[in-house]
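Okay, here's the structure, questions in a sec.
As you look at this complex, bear in mind that one protein chain is not there, while each of the others sits in place.
Letters A, B and C name the chains as they come in the text, with residue numbers starting at 1 for each one.
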Amino acid sequence: MTVLQLQELSKTFNGIYALSNINFTINEGEIVGLVGPNGAGKTTLFNLISGRLRPSSGKILFQGKDITGLKPHAVCKLGISRTFQSSRPFPRMSTLHNVLAGQVFGKGFSLHTRPEDEQMAHELLDVVGIAHKAETLAADLTLSEQRRLDLARALATRPKLLLLDEVAAGFSPVLVKQAIKLINRVRERGVNLLIIDHFLNLSQKVADRLLALDHGEKIAEGPPDIVMKNREVLRAYLGMRYQDEEDD
Amino acid sequence: MSFFASKNTKFRTQGLRFHSVGLMTGLVLLILLPALVQSNNYILQVFTHALLLANLALAWNILGVSGSISLGHAAFFGAGAYCSAVLSLEYGFSPWFTIPLAGLLAAGLGLIMDLICLRLRGAYFALATLAFVEIPRVITDNWDGLTHGSLGLVGVPGLPSLSLGTWVVDFSASITASYYFVFVYSLVLLGLVRFLFSSNLGLAFQAIREEEIAAEAVGIPANRYRLLSLLLSAYFTGVTGACYAHLVHYIEPGLVYGLHFSAIPMIFAICGGRFTILGPAMAALVIYPLDQFVFHPLLPAGHEFLYGVVLILTVLFLPAGFWGGLRKVS
Amino acid sequence: MWTTALVSGISLGSFYILIALGFALIFGVTRNFNLAHGELVVFAGYVSYWLWKVWAWPFVLTFPVAILATLLICLGLQRLFARLCEPLELNSIVLSFGMAILIQNTMLFWFSGDYRLIRIPTLSQGLHLPGFYLSYGQLTLLFLSLTVIAVLYILMYRTYLGKALRATIQDKGAAAQAGINVAVMGTLAFCLGAILIGLAGPLYGCIHYLYPSTGHEITLLAITITIFAGVGRLGGIILAGWILGLAESFAVILFGTSWREMVAAVLLLALLAFKPRGILGKGEQ
Partner (left out) sequence: METQRPILKVCNLNVHYGDIHVLKQLNLSICANQIVSVVGANGSGKTTLLKAVAGILRPVQGAIIYHHKQIQTLSVHEVVRRGLVYVSEGMNVFPFMSVLENLEVGAYIAREKKKDRLSLVFEIFPLLADKLRQMAGTLSGGQKRMLTIARGLMSDPDLLLLDDPFLGLAPKDANRLCDALKQIRRYDITLFLAGQHVRRILRVATKAFLVEEGKIALAGTGEQMLGHPHLRETLFGIVAESGVEIP
């Protein structure tokens, strides 16, 4: 069964293609890595799926349902949640309330916080390892803690598909290992993941499949070890895609 | 930088406990005030007005908590005052009926404002509200047939007497009665604001203030909640305007749509602490009497410079407001 | 009637340009909205009025003093603005709003709330030209405003300093990388702004009654014109000033004097609703 289906998805900014004609499918139970050099269109793709941007053409199907053009909050309620490249916590709210916002509004709305919501929020903080900071203001967390908070808040909305934007960027090997563990725990909850992994320090170890973009186009897809050997992908990463056109 | 200092970022009850002693003392003092001042009319009048302004600040802050700074709440205040005054004076409706109606008119105006300012944030929203006041003001000014234009409305009826069995409360005869009326209204509004902010609505308001994009991503329809906070804020500002009209008996466009009623609630809310429940009301109850009892006698012309100074000092040195700063210390 | 309205609209509009230029310059270079702008214009007007009326100075000689007075206040204001924390634009609005209240009440204290006018008899006479009437006041306003605009144009477009100012308005970071001291440009903008305010104030006192709370209207005009033009376009400001002057002038004919005050507000709201980056701005950010 497919979770997410992108059909001929394109996005232009002032007539310039940021993404062109992307076709891709994520199947039930999969973790997919989204790779590509800077400016490849990875974040644009995230913004399209999560409803921040409207595609110029094409369709996005989520669990068979057309979600093209829905607003971010509506997309979230259907079960797609995301984190941000530079994490965006609610700085002047406590860590716990950050997560509670996701817990309370992610699926519906209740006027008052129920005890089980609060318990769930604590549990999620525990999952990402910042339970001891529940009462700290989000602004006072370190950057890596803020990233964890971002993840906890996204999980609190009980997503079916989670979009992770550069969770492990700049992480030391130890932290990367932790992140991998974390991702596997998330997967065990029955969540599908799409992970932007510019530095390629995650997807090789956790992803079932990779989608490689360059200049807004899909240049490869498939199992990590095969995509990684793909000539186009290597060239894109080393900035030599147009080497043949070089005249020196 | 942390604006919220204490842990109860969601306006929890436990956060109020520390202040509850002070709060209770203040409440008792306010209840006993008429007896304490032996019905000194001037002092009672000042505090009645201070409570009215406290309500304006509380109402302003419903919008303030969700992150928008409005410089144009006089639009709602004036519209509320005129609506209730015209309906009761010209058409003979009872103020008990026209006051809530005035709130509705103000909320309608809020809806229009939302339609115009939908996409605006921060500084641009503030500028838009500054311009927005002019529209109801000029319309009121020019609708001579209904509003008597810039002459204003004289003799707006007072609040009708309430009779509870044999006990009759006559608002027109007793300032003490008016005082208690506004006091009860303040308590009701305060309770409502507290309920609002400690419910999940408060959570949503704060989330869209802090980081709108993330708020939407976790399922909070930001525009809808911003509209809600604007409507509630406008409604209670309108109701307060209507109360003002019936208590003062005289209104004119330059007065009720004036800069004064736009500036005052903002100044009190910011000085008291924009992200607190009580702060705005406290500021009103401290600063306005200070102005009236100390600065007004000293400087009959220009005593309102105090508000400017207080605002400047707060923005520069206590961005969390006084009450917010206090919480930081505790 | 229509030609008279046209002439008075253009003359008024030119004056509006003069009023808005200082505001736009300060905003462009430092991103500070100065809501005390109108109050400063009125203050300059009062200074001039006082010297002219009480000390019987020749009107022309009051300009330097008015300029000096606003200059001092503006430099003080800049110090305060420099202390603000983020978000800068919003906090500058709140701060200068407080400043406006402060200045307004100071003027109320010093000059009382009475209406004052710098009544110079020759300015109210005029020429009866075929089809319309042109007062010397309008003529002076037009002439002075256009002169100031021309001088400012030369400064901004023909001198190195002006180019550096424009560069700072358009891209602060890039300007610094070109060796421009951005902080000095900020001070310069406040100084130029103050000079423009000091020039506009006494003129305002000639054509409009001075009273402490009239500054609000001027601020609104300045904001409207600045938003219309978008950041950093002198041409846009000129166009916006004339459009606003003409719109007000025709609104008076069509609807009556009392509706005039709404023109700037409605224009500003329409701009903010549909074109928040300015009519001519094509999304600079």
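Quick note on the criterion: a contact is a pair of C-beta atoms (placed from the backbone, for glycine too) under 8 Å apart; a residue touches a chain by one contact, two chains touch by 3 or more.
It should be emphasised that the depicted structure is a prediction, and the values quoted were computed from it without experimental measurement.
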item: Chains shown that the absent chain touches, full complex; value: A, C
item: For chain C, residues in touch with the removed chain; value: 160, 163-164, 166-167, 170-171, 173-182, 232-233, 282, 284
item: Residue ranges of chain A at the interface with the undisplayed chain; value: 37-39, 142-143, 169-170, 198-201, 204, 225, 228-229, 231, 234-235, 237-240, 242-243, 245-248
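Methods note: only the chains that are shown with their structure count from here on.
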item: Chain pair, B-C or A-B, that carries the greater number of C-beta contacts; value: B-C
item: Distance between chain centroids, defined by C-alpha means - chain B, chain C (Å); value: 32
item: Euclidean distance of C-alpha centroids - chain A vs chain B, Å; value: 43
item: Sites on chain B touched by chain C in the complex; value: 1, 69, 71, 116-120, 122-124, 126-128, 130-135, 138, 141-142, 149, 258-259, 263, 266-267, 270, 299, 301-305, 307-312, 315-316, 319
item: Chain B-facing residues of chain A, complex; value: 50-52, 71-74, 76-77, 81-82, 84, 88-94, 97, 100-102, 104-107, 109-113, 135, 137, 139-140, 150, 153-154, 156-157
item: Residue numbers on chain B that touch chain A, as the complex places them; value: 1-4, 7, 9-10, 199-201, 203-204, 206-207, 210-211, 213-222, 275
